[in-house]
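Only one protein chain is missing from this complex, and each of the others stays in its spot.
A and B are the chain letters, set down in written order, and residue numbers restart from 1 in every chain.
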Amino acid sequence: MRSWRRGARAVAEPLLECLEVSHTYRRGTPFEATALQGVTVRIVAGQIVAIIGPTGSGKSTLIQHFNGLLRPSSGVVRVNGMDLWAAGADRRRARQQIGLVFQFPEYQLFEETVRRDVAYGPRNLGLDEVAVAERVDEALRQVGLDPHRFGERSPFTLSGGEMRRVALAGVLAMRPQALVLDEPTAGLDPRARRELLDRIEAWHRQGITIVLVTHNMDEAARLAGHVIVMHEGRVVLQGAPAEVFGREADLRAIGLDLPLAARLVRELRRRGLAVGDALTMTQARRAILTALRGRDHGV
Amino acid sequence: MRPGPGAEPFIAVTDLRHVYHPDTPQAVVALDGLSCTIRAGEYVGIVGGNGSGKSTLARHLNALLLPTAGRVLVGGLDTRDRQAVWAVRRQVGMIFQNPDNQLVASVVEEDVAFGPENLGLAPAVIRERVDEALGAVGLRHLRRAAPHLLSGGQKQRVAIAGILAMRPACLVLDEATTMLDPQGRAEVLATIADLNRREGITVILISHALDDLLDASRIIALDAGRIVLDGPPHEIFDRVEQAPGGRLDAPAVVTLARQLRQDGVPLPPGIFRIEALADALVAARGARRG
Partner (left out) sequence: MGFSGLTIGQYLPGGSILHRLDPRTKIIGVTGLVVMLFFVPSFAGLGGFAALVLALFAVARISPAYALRGIRPLIVLLVFTALLNTFFAPVADGHVLFRFGPLMATMEGLRTGLFVAARLILLVVVTSLMTFTTSPVELTDGLERLLRPFQRLGVPGHELAMMTTIALRFIPTLLEETDKIMKAQMARGAEFDRGGVLARARAFVPVLVPLMVSAFRRSEDLALAMEARCYRGGAGRTRMNELRWQAADVVAFLVMGAAAAAVVWVRR
């Protein structure tokens, strides 16, 4: 945190890094299971990172290391340069800096009113009531819920989509530097899903680093600047979306599909139509038009 | 072995109305005079946003709910007839949304046996049906597994096997794919399409995502407790976004096809699969050249 250090290494030092992290559940019992093996990932501030991989590939276990909820069996986890498991490490601070949102977070709501539930995190930080109230209002607006309309309602009377947003506000109210979201759109209808993705992009524009765990290749392709692919507890592939989704055979081998747009491009090429690469439907539309018109004028 | 859609309706819903908490200030009209018939062997997709009444409708189909007004006939039996309730439930099996909350036993095959055991069948018959049902959903190798260690898709397939072991004529899936990952969703959709095709089981698949309904032979869209669209997929998909209520999104391929038409690419209507879109685009190129 000293300024000379910051200035010198601001670019190089990631917000979050896991070095050779391994994790074994129920060690020393007949039910022992290795969930992570030598995983190294770095999350740089300002990124949107997508972590993809089949169910059971270790994604959820990995992100629980990001804020010190799980202790690695071996390896190092650093948040803003702080080793989370060094003696005297302040893991509570890491939990404030790295906001972790579990899958179906609406199941963790417990307070009588929306306002009090969202206030739970900031109160745990030891803030005074004025600061807490300010953060609660801000967080509720960030998820698109009017604090005056929803603040005094019981979270249990809200719709599923609204409950999910309250839960997200509960983490945003901690004012994290990074938001780690485990399948944030699971179970939402297509419209709510799209709205939430738009919101996530908005939070990113406000300066929050985003880590998105997802099964949905279209979401990863649309949002992420960096994609990490996990399989059987290891990182098997990472890079820019174009790079990762260019490795179709590798992805298929571990049971992952391409984004819809890339599948369309593949089908077109198979039929002899030379279209450019596309990862999103908007890109696909452009690539198809270029291909069709190019032919018209060129021949 | 495949009966094919019969002429006689298997399910006949007439002017069905359902009000939750009637005669209280919290009264909610969930179904508002809905009528439809479903023939044996059909694969019907029912789509609608939150509060459209689709789950309420599902629960009327096996007498978990009874009409406030109107009538539901299943295989000729009126669901309001108290004597008929168990016969109705035997014919119409139901899979629910949360894969964790519908399995009873802590061993897969014990769970599949639960329904047949309730029917009072002989042990040998139950054993035979359980093996057959697990085979039909491709899970025979997991028959001794504990449900909580299975993936979501596997759990839902166990639930389907549990219903199949009762030998129903019809399977109702109430948002049964909503909580699954893409792989689990694909597993479940493939399983039920197969059951419909091979065994002739009537399938009613309820979802909020039209992408789940590509295999259906007919799609019914609900809004505010009424039917707003009813027809084969290639007719429905191009029209869903104009449907009343406006909570429905067309599948991504349909949207792209529409945009390309706006861009002047001559594409026929009724495209909702990637392969069909690719074929049509190649054909469009040929047309332009010629």
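Observations, loosely collected:
Just so it is clear, a residue touches a chain if its C-beta (ideal position, glycine included) is under 8 Å from a C-beta of that chain, and two chains touch if they have at least 3 such contacts.
Bear in mind the structure is a predicted one, so any value in this text is a computation, not a measurement.
Within the whole complex, touches from the chain that is not shown fall on A, B. In the complete complex, the residue from A:M174, A:A192, A:V213 or A:L251 that touches the missing chain is A:M174. Touch with the chain that is not drawn comes from one residue among B:G115, B:G152, B:P182 or B:G225, which is B:G115.
Checked against the hidden chain, the listed residues A:R92, A:R252 or A:R269 yield one contact partner: A:R92.
Annotation for chain B: contacts to the undisplayed chain at residues 62, 64, 86, 89-90, 93-94, 96, 98, 100-107, 109-110, 113-123, 126-127, 130, 146-148, 159, 162-163, 166. Taking the complete complex into account, residues 25-26, 29-31, 64, 67, 69, 92, 95-96, 99-102, 105, 107-110, 120-121, 124-125, 156, 170-171, 174 of chain A touch the chain not shown.
The rule is short, and it goes like this: only the chains that are shown with their structure count from here on.
Between chain A and chain B, the centres computed from C-alpha atoms are 32 Å apart. Of all residues in chain A, those touching chain B in their complex are 54-56, 159-161, 186-187, 189-191, 194, 215-216, 218, 255, 257, 260, 263-264, 267-268, 270-273, 281, 284-285, 288-289, 291-292, 295-296, 299. Listing the residues of chain B that touch chain A in their complex gives 49-50, 151-152, 178-179, 181-184, 208-211, 247, 249, 252-253, 255-256, 259-260, 263, 265, 274-275, 277-279, 281-282, 284-285, 288-289.
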